[in-house]
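Let me begin by handing over the structure; questions about it come next.
Only one protein chain is missing; all other protein chains are in place.
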Amino acid sequence: MGTASVAEQEFSVLLNEQAAEGIWRAKIATPVAASIASGQFMNLRVPGDGSHILRIPLSFKHADAKANTIELLYAVVGEGTKRLSQMRVGGVSTLVGPCGRGWWLPKTEGRALLVAGGVGLPPIFAAAQQLADAGIGFDVVVGNHTAERHLVKEIDELRSMTAGEVCDCERRVVVCTDDGTLGLNGFTTDGMKELIETRAYAQVYTCGPNVMMAGVAKMAMEHGVACQVSLERMMGCGFGACSCCNVALAKGGYALCCQDGPVFDAQEVAW
Amino acid sequence: MGTASVAEQEFSVLLNEQAAEGIWRAKIATPVAASIASGQFMNLRVPGDGSHILRIPLSFKHADAKANTIELLYAVVGEGTKRLSQMRVGGVSTLVGPCGRGWWLPKTEGRALLVAGGVGLPPIFAAAQQLADAGIGFDVVVGNHTAERHLVKEIDELRSMTAGEVCDCERRVVVCTDDGTLGLNGFTTDGMKELIETRAYAQVYTCGPNVMMAGVAKMAMEHGVACQVSLERMMGCGFGACSCCNVALAKGGYALCCQDGPVFDAQEVAW
Amino acid sequence: MVSSLSMTVDLGGIKMRNPLNTASGTFGNGVQFEGFYDVGATLGAITCKGVAAEPWDGNPAPRLAELPSAIMNSVGLQNPGVHGFVGRYGAYLAGLREKGCQVICQIAGHSIDEYVRATELFEELAPFASGFEVNISCPNIAAGGAAMGATPRAAAQVMAAVRPHTSRPVVVKMAPHDVAEIGRALESEGADALSLINTIPGMAIDINTRKSRLARATAGVSGPAIHAIAVRMVWECAQAVSIPLCGIGGVASGADAAEMILAGATAVSIGTANLYDPTCAPRILAELEEWAEDQGVTDINELIGAFEC
Partner (left out) sequence: MVSSLSMTVDLGGIKMRNPLNTASGTFGNGVQFEGFYDVGATLGAITCKGVAAEPWDGNPAPRLAELPSAIMNSVGLQNPGVHGFVGRYGAYLAGLREKGCQVICQIAGHSIDEYVRATELFEELAPFASGFEVNISCPNIAAGGAAMGATPRAAAQVMAAVRPHTSRPVVVKMAPHDVAEIGRALESEGADALSLINTIPGMAIDINTRKSRLARATAGVSGPAIHAIAVRMVWECAQAVSIPLCGIGGVASGADAAEMILAGATAVSIGTANLYDPTCAPRILAELEEWAEDQGVTDINELIGAFEC
């Protein structure tokens, strides 16, 4: 059972500030930084309101195993993330993790294409780091509704990220907005289209709204490229105890997002 | 209906600090300061924890109608008062008030005896101010388990309070502790005994633990002195809507602490 | 745009200007809220505290405990009897009627005879009553109360006994169990409407004294904690009967009220929220109107039972 190693850990807030419209950037100190893998997630308890009993599942942007710190990016969408955004530097609580199954490296030689929509960026950023560390080249498509939602800092970091990478060809980072206020005027699938039709890829990695991932997965399969998707579900526990976060499978039946995912082979999922 | 004038008002925290062991002193700005009378109370909403839906009924020490400020003293006993003690200066919320029926002046000529036990001090302090303003002489007995619980500032203020008072004879302020760590070693009833046996009183005012008030009321009646008691009950609303804060009456049946009290003629109450 | 939206509903003959009502026992008799807002100009109806033919003292203290997102009470229908009630509140309640707010008087009893006697007295003394709510589900009284509404047969007997004594609309306040079966029995005996749910019996034990935290062993749980349970029971009852329902249970927002309406409630009562948020009714009404307009209807009645299964 991969989940048997999930533990409860303390965390303390080192940084917690707005990064873009509705998006917050945080840095926490926690021992889980040493064991969490790219694409896995944590389930955070945000103290304060006893009427909201569930934890908040969060993917992460970067984990520093030496410093025992984790960088987070999260959208303030509901009551829980609002309370999280109000946690002060120095505030402490607990998290459960490392949770689930993360990204895996391409099974075949070649370049990777990363497609991030909205707050799907953090796990995509972690995948980029993983690829860079493995010396695998990649291109990135980052999409948002509008310019104000874009995480300029992360996009710059994606452009300059080099750790260990053997640069077989120049990396392309395509930014798009639904309203054309920044970069390509269109959806991430539009940005993905021109890349996948002009470059060869061994693997597509994607995270974002479900409808976007469905489109990305479809396009990847049409081009015969393997595709990994990082799914999001409301979760009761985060470690396989309650079976509430089910994901319908193409072969029928369900998998659990928290335990069998959040990263799935796009072909396994019933879109 | 005296309760028909109860309204919801905003309040903001001007001061909120520890005053003694387990006791906090606060000052709030609120329009209710202009209308609340000595011995009445407010029902405060303390923001933060949605799982605790009830407000917190609090008596007060002093209301400044010109400055629209109210001074509070409260014991941190439960989850609600703990959250209240964590409210920062500048924090805002709402309160319901003015609630209930407060102290009334003695119906006959003469001196008053005030007996406060533990956190029963705030309404007793308000009564002292009311008497002083009316030029009525009074003595005070203040009791606590131990010295660390005593509110030295308030005791000094009770000694020096003079506004309008015609000093027919020197005021006595008797401090007692159950453990003898300050003043008289004994209960407030011990302090009360020597006063009521040596001085003539027209009215006794008391607030504190129920068992103490029962003893004070009994002694007052034995000496033929009228006695007002300020009772405490858990409350659902604070303005007579739910009938949850019932007080058993000597004649049988019940009154409501929030509407018919919190101040009662001791003879009306079934002790 | 509110002008183009009709909010009037008909609760079994009680014509309400809007669906908002108050749960008996959480609203005093209205006058306690006049300092918070103009009751008569705001609500569709108020339901007064339960009243019996003769005065009741109610239960000993303590009557209240706080629970997670809820409270528990065992007031036990303390009331001054019909004569005392009419004497104290009659003039005020008649004034509410004049302002367009319906007044529902709640009838309490320990036995069928007492329900009948109280109904007779109300008929005689309460011309201001728009209709009556028969409480056969109070969990906090020894005889009568919930016992009278525990089975379809017992509930039907009370309704059958009360029915001949008034021509005004009769609503029956139901206990939180077997609402479909009991609802059908009440409808067949001539109930004009049903209100549900009453509080859910619970227990809170002081583990040090081993005694109840309240004076009685059990008491009624109410508040946001029971809202989802109440919505489900309203939906179950709506499938079973054709008379209108008044949805009650943890309503603290326009969204909560909208859920009740979608589940099949014609009217919605605000209960426990009146106690801790006494100005909530005008806000809830505004939120409800805004929702109805967002739904694109011109009449709130189009949304009653519009839940899509």
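A few notes on this one:
All chains are identified by letter, namely A, B and C, in their written order; residue positions are counted from 1 within each chain.
One rule holds for everything that comes next: contacts are C-beta pairs under 8 Å (C-beta built on N, C-alpha and C of every residue); 3 or more make two chains touch, one makes a residue touch a chain.
Source: prediction; values computed, not measured.
Put simply, the hidden chain is in touch with A, B, C once you look at the whole complex. Listed residues C:C101, C:M159, C:V172 or C:I200: the one in touch with the omitted chain is C:I200. In the complete assembly, the contact with the undisplayed chain comes from C:N208, out of C:S167, C:N208 or C:S242. When the missing chain is restored to the complex, the residue among C:V9, C:A23 or C:L67 that touches it is C:L67. When the omitted chain is restored, the residue from C:I112, C:A154, C:A240 or C:A306 that touches it is C:A306.
Which of C:S111, C:T166 or C:T218 touches the hidden chain is settled by the complete complex: it is C:T218.
Touching the omitted chain from subunit B are residues 50-51. Residues of subunit A that touch the chain left out of view are 1, 3-8, 45, 50-55, 96, 233-237, 239-248, 252-254, 259. Although one chain is not drawn, its touching partners on subunit C can still be listed: residues 67-70, 72, 177-178, 200-205, 207-212, 217-218, 221, 223-229, 231-232, 235, 250, 255, 258-259, 262-263, 291, 294-295, 306-309.
Just so it is clear, only the chains that are shown with their structure count from here on.
Taking the mean of all protein Cα atoms as the centre, the chain whose own Cα mean lies nearest is C.
Between subunit B and subunit C, the centres computed from C-alpha atoms are 36 Å apart.
Chain geometry summary: the mean Cα position of subunit A and that of subunit B are 57 Å apart.
Residues of subunit C in contact with at least two other chains: 68-69, 224. Within subunit A, the positions touching two or more other chains are listed as 50-51.
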